[in-house]
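Missing here: one protein chain of the complex. Every other protein chain is in place.
Chain lettering (A and B) follows the sequence in which the chains are written, and residue indices restart at 1 in each chain.
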Amino acid sequence: MLDGILMLLVLLNLFSLGSTRISASIRVVAYQGAAIGLVPLFLRGKIPGTMLLGIVFVTLLVKAVLLPGFLRYAQKRVNVRREEKTFVGVSTSILCGVAALGVAFFISSRLPLPFATASPFIVPVALSVSLTGSFIIISRAQALSQVIGYLILENGIYLFGIALFLEQPLLVELGMLLDVFVGVFVMGITIFHINREFEHTDTSRLSGLADWLPEERSLE
Amino acid sequence: MFFLLDSLSAFFLVPLLVLSALSALYGWGYLRKGKGSESAGRQWFFFNILVAGMIAVLLAADSLMFLVCWEIMALSSFFLVVSRDEDKTARQAGFIYLGAAHIGTAVLLLMFALLSVPGVPSGFWNSAAFSASGVQISRAFLLTLGIFGFGMKAGFMPLHIWLPKAHPAAPSHVSALMSGIMIKTGIYGILRLFSVLGGGVDAWCGGALILAGICSGVIGMLLALGQRDSKRVLAYSSIENIGIICMGIGLAVYARVCGSTLVCLLALSGALLHLFNHAFFKGLLFMAAGAAAKSCGTRDPDALGGCAKALPVTSVSFFLGSAGASGIPLLNGFAGKFLIYLAAFCGLSLKGSGLLFPCVGVIAGLSLSGCLSLACFSGLSGVMFLGKPRGRQDVLSEYSTLMCAAMIAICAVCLFLTFAGPLFSFPLAGAAAIVFQSADFLVLPGLADRLVPLSLAAAAGYILAALGIVFRRVLLRRRTVSAVETWNCGYANPGGRMQYTAASFFYPLRKTFTFFNVRKNAVAVSKTAVFPAGYKGEAQSVPGIFKVFLSGISAKLEESLSRLRWLQQGRLHVYIMYIMAALLILLLWKIR
Partner (left out) sequence: MNIVYPLLNVLIALLAAPLMAGIINRVKAFFAGRKGPSLLQLYFDIGKLLRKGAVYSRTTGVFFRLGPPVGLAAVFMALFFIPWGAYPAVLFFPGDLVLFVYLLGTQRFFMILAALDTGSSFEGMGAGRDAQFSVLSEAVLFLCLAVMSAASGSVSLNGMLCSAGGKIWQVSPPVLIVVVFVLYIILLVENYRVPFDDPNTHLELTMIHEVMALDHGGADLAMINYASALKFWILAALPAGLLFPYALNPDFPGNALLFFGIIAATAVLTGIVESGMARLRLLKVPQLLTAAAALSLVALIFLAK
């Protein structure tokens, strides 16, 4: 069952790489958050039952309901439907996602953990989710896509944390969620201000802000 | 002892002898009349030297003899490539070919120098006593030199630059021989090097060959799509088939290191069998393309079309060759690929060996390149021979009966090879035993039982197809069969130029793989005051990545070497002084 959830996470990665529509990406983040929220139920840990259920409930609430909702609100305010400019094509992004999965498996085989995890796939999948998130940040130009990439990256790190540090859940959980919340909050504010100022949220055009350019580059 | 014949040489000699005889027959008809016939004497001279050189290369038993014959082969083929020397592209192609061949020979010279042993003046090439002679040279270095030098002749990526220029420029029978046999001597050299090194080859070598094979197979075929010269498409297809052979050899090496003898035997046999079959169907394709070019006057597929009824022998030969090149089970191109696939799948199903990723790479590479070649050849043969004529075509006829006879003979050979797969099992096992210097291969269960189902399947395919045709004929006997124009949505004036061309057929494929196929569209509009007068458009396929890479390197090289320009004085005395100075310095060095 855990293997099934991990496979689903990988498939959601590929789906987020393959679609350029912002609303589809937000839905992917929501499903991924839901899947990751359910992962602690399948790990065998020494936590009493109620605490575990509390963790799961809070994670699901934040990752699957609140954050995607906030993103949808931001999308409506900024009125961006799809990603017009990706630096890498869709097919190439998908193949890079598969390559990232291979690299993650290779890294995890070289860095074995001192203790056994519930499934041999948790560490590679967590690494691949983080790599996918960073790839989305690098390859997309819209500010909202950058936030989505950042959220996927945090999903991966969170999965990694659950797999390893289930003994001290409270600290880990609080740190993670606070991190995410601050990131989204700051980015949300930044997006609103960028949009208000320039009437678009295309981050690749931010270089137009510079007074001094290395060569003559006209603002389009 | 200069010459030695063993199983490996014999396996390469058989296609050489048959193909050179048949291409000589073809060449007789090709050169008898028309444009090329003035230089016929000169061409036959170099043709005979080329064939003799290739035979000697395959039989050579020591290094010096091998190198001399290798150089003879390169020089005679150079003269054949530039035989139409009034054509500027042919001259350019010849020079690039000569340069590439000599770079390869230089590297091989270094390799043979390292392989030589004090006491034996010409070094070992054909005997396994090399390891006993105690030469302490890093095997990795020798293998790198060997693969580079022989690869320059074989033409896998990235050492393939000369192939698409040289093979179309030569006359068709020479192209058939060059594509069919000469590039295979490079593969022969690599296999002989493995056997000289005692059969123990490292895994990185196998991995490098697999990677080179995948790149050649896929990228080579992608560059073939939509070329404006039919012989150039065939040259790129040769690169693809060399890639398939490299994949087989690389997988064999890798499997041997991982300990699986069965996978090794299957992969190497597949590579060798594909080599054998490729010689014949590629020879057939070049001959048919040359015959079509001679009859119709142009090599551009977009200017041809509809010649199948007027040129029956040429078109049937081209279709049989295309069926072979696409790897259809009904012709001989399938057996070699089948064995390599079987080796890869066997490697996959053996759990726990390290063979997973090489096997997956081989399967992906083979399937992509196989499918691309099916698309390319079905499109090319369809556009060239089927449909309506695209340009204005006078009454066409076959160019020469001798050429037709040669093509029919090779068709018969190809059909024979389709069913003759099981006959190869002992020669292939013998060749594998020599390459890896181990008698294990001779006791493995034979390849015959693996190839018999293919022959039976081909036979069943022909019988079932014939039954289908007979069934339809019986059905239509009592009914009316009439002939009309092709449906074209009711258009009043259909013409040949409305049908699909090769460029439009391959357009979806090229758009999917735009990374490799940069298409340059040059548009020139002549300007006038109010209304534009003329419009000229030109589209050509430029293999982009290599141009950028290589032109950058060559520009740097040119810049740094131009500082040595002062050495070239142009006066005879200065050059004699250079020679005397070099000899003097070597003498002083030796006696210090």
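By definition in this document, a contact is a pair of C-beta atoms (placed from the backbone, for glycine too) under 8 Å apart; a residue touches a chain by one contact, two chains touch by 3 or more.
What you are looking at is a predicted structure, and each value in this text was computed from that prediction instead of being measured.
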| item | value |
| --- | --- |
| Touch with the omitted chain, as defined above, among B:V51, B:L223 or B:L509 | B:L509 |
| Contact residue for the chain not shown (choose from A:I26, A:V78 or A:L101) | A:L101 |
| Of B:V14, B:L464, B:A555 or B:A581, the residue in touch with the unshown chain | B:L464 |
| Residue touching the undisplayed chain, where the options are B:L17, B:L211, B:C346 or B:A405 | B:C346 |
| Among B:G27, B:P358, B:G387 or B:G421, residue touching the chain not depicted | B:G387 |
| Interface residues of subunit A (partner: the chain not displayed) | 3-4, 6-8, 10-11, 14, 18, 90-91, 94-95, 97-98, 101-102, 105, 120-121, 124 |
| Absent chain, residues of subunit B that touch it | 305-306, 308-309, 319, 323, 326-330, 334, 337-338, 341-342, 344-346, 348-351, 356-357, 359-360, 363-364, 366-368, 370-372, 374-375, 378-379, 381-383, 386-388, 450, 453-454, 457, 460-461, 464-465, 467-469, 471-472, 475-476, 479-489, 496, 498-500, 504-509, 511-512 |
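Following the convention adopted for this analysis, only the chains that are shown with their structure count from here on.
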| item | value |
| --- | --- |
| Between subunit B and subunit A, distance of the C-alpha-averaged centres to the nearest whole Å | 48 |
